[in-house]
Each structure stands twice: as structure tokens, then as C-alpha cells.
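Questions regarding the structure given below will be posed in turn.
One protein chain omitted, others in place.
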Amino acid sequence: MSTAQLTIAASTVWVVVAAVLVMFMQAGFAFLEAGLTRMKNVGHIAAKNVLIFALASLVYFVVGYGMAFGDGGNGFVGGSGFFPSIDDLTTVGQAPFSWFGEIPASAGYLFEVVFCGVSLAIVWGAMAERTKLWVYFAFGVVFTLVYSIVSHWIWSPDGWLFSLGMQDFAGSTVVHYQGALAALAGAILLGPRIGKFVDGKPNAIPGHNMAFTTLGVLILWFGWFGFNPGSTLGVDFGGVGFFAYVALNTNLAAAAGVLGAVATSWIVIRKPDLSMMLNGAVAALVAITAACAFVAPYAAIVIGLVAGVIVVLGVLLVEKVRIDDPIGALAAHGMAGVWGTLSLGLLALPGQATSLATGSGGLLYGAGLHQLGVQVLGLAVVGVFTFSVSFGALWVMKATFGIRTEPEHETAGLDVSEHGMWGYPEFYIPVPGGYGSDAHGHLGLSPPGAPAGALAHASIAHPEPAR
Amino acid sequence: MSTAQLTIAASTVWVVVAAVLVMFMQAGFAFLEAGLTRMKNVGHIAAKNVLIFALASLVYFVVGYGMAFGDGGNGFVGGSGFFPSIDDLTTVGQAPFSWFGEIPASAGYLFEVVFCGVSLAIVWGAMAERTKLWVYFAFGVVFTLVYSIVSHWIWSPDGWLFSLGMQDFAGSTVVHYQGALAALAGAILLGPRIGKFVDGKPNAIPGHNMAFTTLGVLILWFGWFGFNPGSTLGVDFGGVGFFAYVALNTNLAAAAGVLGAVATSWIVIRKPDLSMMLNGAVAALVAITAACAFVAPYAAIVIGLVAGVIVVLGVLLVEKVRIDDPIGALAAHGMAGVWGTLSLGLLALPGQATSLATGSGGLLYGAGLHQLGVQVLGLAVVGVFTFSVSFGALWVMKATFGIRTEPEHETAGLDVSEHGMWGYPEFYIPVPGGYGSDAHGHLGLSPPGAPAGALAHASIAHPEPAR
Partner (left out) sequence: MSTAQLTIAASTVWVVVAAVLVMFMQAGFAFLEAGLTRMKNVGHIAAKNVLIFALASLVYFVVGYGMAFGDGGNGFVGGSGFFPSIDDLTTVGQAPFSWFGEIPASAGYLFEVVFCGVSLAIVWGAMAERTKLWVYFAFGVVFTLVYSIVSHWIWSPDGWLFSLGMQDFAGSTVVHYQGALAALAGAILLGPRIGKFVDGKPNAIPGHNMAFTTLGVLILWFGWFGFNPGSTLGVDFGGVGFFAYVALNTNLAAAAGVLGAVATSWIVIRKPDLSMMLNGAVAALVAITAACAFVAPYAAIVIGLVAGVIVVLGVLLVEKVRIDDPIGALAAHGMAGVWGTLSLGLLALPGQATSLATGSGGLLYGAGLHQLGVQVLGLAVVGVFTFSVSFGALWVMKATFGIRTEPEHETAGLDVSEHGMWGYPEFYIPVPGGYGSDAHGHLGLSPPGAPAGALAHASIAHPEPAR
């Protein structure tokens, strides 16, 4: 191969590997969420990540990719590349996806669709344990389109926020803040889970498996080495091998976030809470996502550390305002996403920012308020757009078919009520309250389509212990 | 390095990374299978994947690799490269493995041995929860040899099916259909698990952990990004960076398979069953494996969607004919593997098929019946060969030392009976039936080699709950 072809080859290897790492973050979210919720919903919570990634993969292929990155659109939305052909996908730097200069458009699809999948995974975190299954399908489509539009604004060279100089290297705003905005709309419209707020007082509803949560967070950290460094979209962006520096900043921030969260937890709730500590890593990774290519190592540490503080206080704040967010998505992705987007306006190195993108340096380097200003503008406009479209769509869904499961189904758990099966058929699953269940949590709901014998088995699954 | 050396370097990076992703599919199978089976067998089910991958790694190194890809054999089997030396393994495009033109033979071994490991993992799925441990060793060796021979037929340029024009890009037939054929032989010879069919009626024996199954499927999906795109065996097969297109087709098919299976499940068994949905992803990945490099994106979606339908109907059909396949391997790998192999004969793009391999275009592109015909021939011959050798070998094993565990061991679980330990010593493990067990499932089997105190601990592991 020629050196030009080798550049494409090396960049494509890097971007495809990075995309694959990001795809695996679906397992991270599945286990983070399953660990932080209850046994009776475990199958539903984990497996719905497979469902929504599947949905997003197809919707993004058919329309999203063209809306986000297709040639010939305008500042608001892309204009070609819908349901692309094999020829569209195997060319490099040509219509309809001429923006991807060093990789084939197929690699661009892979890398971008997994980001869409991450943003969508965030949405459902705050809506966990009480959302009807059909909503995942319907709102999944809506959100994929919203996401594609906003990613065009900020990441496409045609996008209006990109043109103004907004910088969001790997998506603190595009992916995480957006996901949290829809999550907020959902959590408000759904209301809290049964038993979360009793007589105005919040009750902890602990997640059932901290090992799962730990696995989820480690998979996310692992996947973020694709998320941020892969956003170079090639091996020579910013200099040959510069993506390794992006990975280094990512790791420093995550590490600082863990320590920031554990220290804050120790001070504020007087124990080094494990879920806070783990969410500290996630929040820091979210925060460094915008600025990872533009800041010095010390700044990455500061950004991560502050994110670790933010997530602990944020989780407590969300609870205080009576919003039920079972996995802390609003704090970890929303507040940390805002912080990350702003931090770039404060801490971007002038040299990095101007050479690598449309932006300028950060306020603390004496580069003025321009970068910070456009970051604030971006957050405001995306906030209004994504929240109001999400709220509107979910409001219509609530007003028509309903978005929340029946109380007895919520109490029984979504595994049996939505899927007609048990996620953990042999573990003893406690169901607080009553709703006609016996002490095993068996509702006497005969799952309509369950294979013969399912309940018969379930009823022998928890025999009385020997005396 | 020169550009020729850089081509080797980039290709080797890609193929080694792909091989490593495929190796990790062992964890995918371990958790898919452990999740779909019962608590009392969990340690055995999960850990035996480590055992059989170890076995396959050595057998394939000593004889399999040479049988599959060694130079100087004939259409039936390779003829050199047995127990290769460091010199054999560090050369590129030379004897005894001259076929691997852009990567050292060591990278070829890595990439091929993990495929053999996947095929072997499939075998045990349908034989789960009732097979004696020695069978894993003995049949593991037999199957590795059978696998190596058939992979020579289809993948080696010397192979007789390759010469006829059969196409199976990453192994719908070689890996998945073959694994399912041996699994079928095993399931027939073993017979169903105790309690699976009572008075002629099938009983569901639900898997104990849908979170594990979800993790397994997500790991498989992740690993398949090595499986299919890595089968380019280099960075410029089909054009520079073409492997990204293969990855894209793989993702589209998997996504369509999830939706196909969930819709079919909703219609046929009236609930969106999670295990069906998850098996839909697997079946679609299996089906697209043959054709991933040869079809248009729409065709990848069709192939995946149909596979999602097939797996649901297939699981029900297998149950109807009284075969007990605990994890659905016969449907997900066998039937979907057949569909994928045939789909290529229908949907292969003429341009892709002729430029990239020995094949011709698909029937639906007016390229005639040749490709479809040779695919049918390949399925028929491989079906007869692999099933009959597997059946024969297992029949001899059954007739001599026996392949099925004693009923009381099956009831107690293979963890304690085969390994003398508990996979979950602190969880309460229900054991239906009796066979002399107390309600804890303790058989009073003193695991002969258990370290002192193991049973003492077990007996305090499930104390009576407080009143």
C-alpha cells in the first residue's frame, strides 16, 4: 500500500477498535443500572440495553447518520446519506459523508452510532423500574432523531454551534448532557417509584448488586478509552499519536473523580459510599469528555476532581427536589456534562484550541470570554431544545397510551409484568408491600405467554428451608 | 519501516486485536450458558469454557492448524505445520503457512484457534447440565480435529468446497452450523434433563440469571466485531479499510435480529421474552457471518431480521420434537447458520462475490443458481460428515464409559457432583425433587477431595431466617 493508503488503514483500525470499545459500554450501562436497581427488575433493566442499542443502530443508519453528518444540508440538519449504499459507505472523504477524511464512511457510522447508543442508554437510567416497555421503542426513535440533530449542530463543520466556535470534543454536551435532559423529562413525567418518597421523606432504595455496578463502571472506564481518544477519528489528529495523550487525560480525570467522590462522600454522608465512589468515576469521565484534547494534564485532574464532588452533591440535590433518579444519571451525566462543557471555556490551552478546532483558549489563560460564552450558549440552546422536545414527546405518550406501569406491576417487578418471566427465577426475591403477592413476590400473575410450567417451576423455586 | 513492512504491521495489529476480541467470546458463552441454566450447575457451566478453550488451544496448535491451513496437503486436509516452530510462526506468507499473506503465521494461529474455541463452546450448550466431565476432554479433542478438517474444505485455497466456489466468509457453516451439529448429536444421545418432559409435556426450566445472559450476549456482540471484520485477515482485503464495512453489516444484522425476535416472541408467545430477544441477537450474528462481506446493507438487515424470526420458532420446534437444548444452541447456531449460509446464495452482490472470493453472485441478482447450489451442497456434506462423526464418537463414549451423569448427581448439580464444591456456596440453592437431599440441596455427598471444612461451611451457609 502507499503511504496515503496506510494512513487510511491505520486510522480505520484505530477508529473501528475505538467504536467497538464504545459499543461495549452498553454492557457497562446494563450492569451499572442493573446493579443500582432491584432484583425483581434485573432482567428487564439489563436486557433493555440490547433492545435500545438495536433500535438506535437501525434508526441511525436509516436517517440519523445523514441528519448528523450528511453533506449538503444546513446549520440545523444534514442533507444526504440516508440509508446509505455500499458505495456510499466504502469511500473515504467523498459524498455523501465527505467530512470523514481519513476513514471510510462505514467506520464513521460505526463510531457515531455507538455514541448515539450511549446517549440513549443514559435516558433510561432515570426512568428505571417504572416505565412501560412500549415507551422504549417510541421514545427511542424520537430521541435518536433529536440526538442526530444536535450532534449536527456541534460536530458537523456545517453546524451552527460549530461555526460559532463551540467545542465538545467527544460529547459532554452532545452525548451526556442530552441524555440527561431527556432523562429529566422522563423522571418528572413518570414521578417517583412507589415507596421512594413516603410522607415527604426520601427512602433509600438500594441497588441490589454492587459487584454488578463495579463491573459496569469498569466497563465504562474501559470503553471511554475508545470514546475520547477515538474522537480524533484518525491517527494523526493533533500530531501523530496524539490520541494517546487524549487517553492519558481521560484516565487522569477518571482517577481524580473517584478520589473526589470518595472524599466528598466521607465528609458529607460520613461514609465512603461505594455507589458514590463509582459514580465519581463516571461523572469525571463525562466531564473530561468535552475538553480531553484541549487541556493540560493538571487541568484534567482538576476537571475530574470537581466532577467527583459535583456528583455526590448532585445526587443528594436531586433527591431533595423530589426527583427519583434510581441510578444518579442526572448528576453523573447532566451536571457533570454541564461542568465539563464549561470547564473547556475556562481551561482550554490556547494553542490546542486554535490549532485543533474552531475554538479559542480558555478564560483562565487570558483568552477572554468568547469560548466560555459560546459554551454557555450551546448549553442553553441544547437544554431548551432537547428538554422541550423530549418532554413534549413523552407528555403526548403519557396522555395517550401512558408511560408508567400499573402499580401492581411495578411492585411485582417488570421482569414478570412486562416480559412474563423471572430474571432470577431461583433467587428469593423479596417484594415489599403487598398487592396480593405472597411472600415470594409471586403475584399469581400467570404470565400469558410463558412456556408451560414456568410458574410451576417458580413455585418450587423457593422451597421452605429445612428446620 | 518500508511500506511493505507497514502493511504487515497494520494488518497484524488488526488481526491480533480481532483475535483477542474473539477469544473474549468465551466469556460471552460462559455467561450466556450460565445465565440460561440453573444455580446448582453455575460453576461447572461457566468454568468449563476455560477448560475447553485450553484444550482446543493445545490440540489446535499441535495438529489442527496444520490440518486446516498447512501447505502441501490435498482438498480434504492440510499437510504440514504440525507443532510449528518459532521460525514457522514468525514468517509471513511462507511455508508451512503460506496462505496468510499479510500477517505472520503466529497471528494466523491466534485468529484461527479462537474460532475453533467458539465452535467448541457451541457444542456444550445443548449438552448442558447432564454431561460427565470426561466427555469434555475426549469429545473436545475429537471435535477439534473434525472442525479443522471442515475448515480446510471451506477456507483453505486447497479445500474442495472452496474450489467449487462455496463462500462462508467468517463461518456460519464452519463455526456455527458445525458446532450445532455436534450439539444435536450430543443432545440426542444424552436425552433430556430430568424434569424437562413429564408425561409427554415440556416443562420450562428457566435459566437462573438473565443479567448473566445479557452480559453474555453483549460480550458476544462485542467479540463479533473481531469475528467478522477480522476475517479479512488484513487491512486492505476488498479495499483499504473494507473491514469497517464488514463491521457495519454485522451490527445492522444483529440489531435487526433483536427486533425480529422480540416481535416474533410478542406474536407467538404473547410476551417479549428476554431470552428470545437475546438469542435473536446471537442468531442474527450467526446468520450474517457467512455473507457479511458480500451483501448490501439492506440485505444484512433482512438476513438478521429473518434470523430473529427463525430463532424463536426454532426454539419452540426443538422443544416440540422432544430435544432438550437448554440454551437454544440448535436454533441460534444451527438453524441460523443454515439460513446465513443459504442467504449468501440469494443475496450476494455479484461484484463483491467475484472480486473477493471464488464465488458468484446471488440468485436474487440474476446470477443464477450456482452459488446457492454450492452452498446447499456444502451444508449437506458438512451436515452428514460432522453429525455422523460426532454421533459416532459420542455413541462409542456412551457405550463404554457413559456420557451422562447419574440421576442423583444431575439433581444435586454438577458443581458438587463433578467438582466437589459449590458454585454459589452462600446462596440458597433450591433442588426440586428429592433424591435424598434435604431442602438445601445437600445430598450428603461428601465431596471426596474437598478441603477440610467445606461441607461444615456449606451447612452453615443457609441458616434458618430469624422469626
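We just call them A and B in the order they show up, numbering each chain from 1.
Here, a contact is a pair of C-beta atoms (placed from the backbone, for glycine too) under 8 Å apart; a residue touches a chain by one contact, two chains touch by 3 or more.
Quick caveat, the model's predicted, so the values are computed rather than measured.
Participant: Among A:72, A:157, A:297 or A:407, which one is in touch with the chain left out?
Facilitator: A:297
Participant: With the missing chain put back, which residues of subunit B would touch it? List them for me.
Facilitator: That gives, for subunit B, the contact residues 1-3, 5-6, 8-10, 12-13, 15-17, 19-20, 23-24, 26-27, 30-31, 34, 42-44, 46-47, 49-51, 53-55, 57-58, 61, 83-86, 89-90, 92, 103-104, 106-107, 109-110, 113, 133, 212, 415, 418-428, 447-454, 456-458, 460-467.
Participant: Under the stated touch rule, tell me which residues of subunit A contact the chain that is not displayed.
Facilitator: Subunit A touches the chain not shown through residues 3, 6-7, 10, 13-14, 17, 21, 38-39, 201-211, 213-215, 217-219, 221-222, 225-226, 229, 235-236, 239-245, 247-248, 251-252, 254-259, 262, 265, 268-275, 277-278, 281, 296-298, 301, 319, 349, 352, 427-430, 432, 438-440, 462, 464-465.
The rule is short, and it goes like this: only the chains that are shown with their structure count from here on.
Participant: How much rotation, in degrees rounded to the nearest 5, is required to superimpose subunit A onto subunit B on the basis of Cα coordinates?
Facilitator: Between subunit A and subunit B the superposing rotation measures out at 120 degrees.
Participant: From the C-alpha centre of subunit A to that of subunit B, how far is it in Å?
Facilitator: Centre-to-centre distance between subunit A and subunit B: 31 Å.
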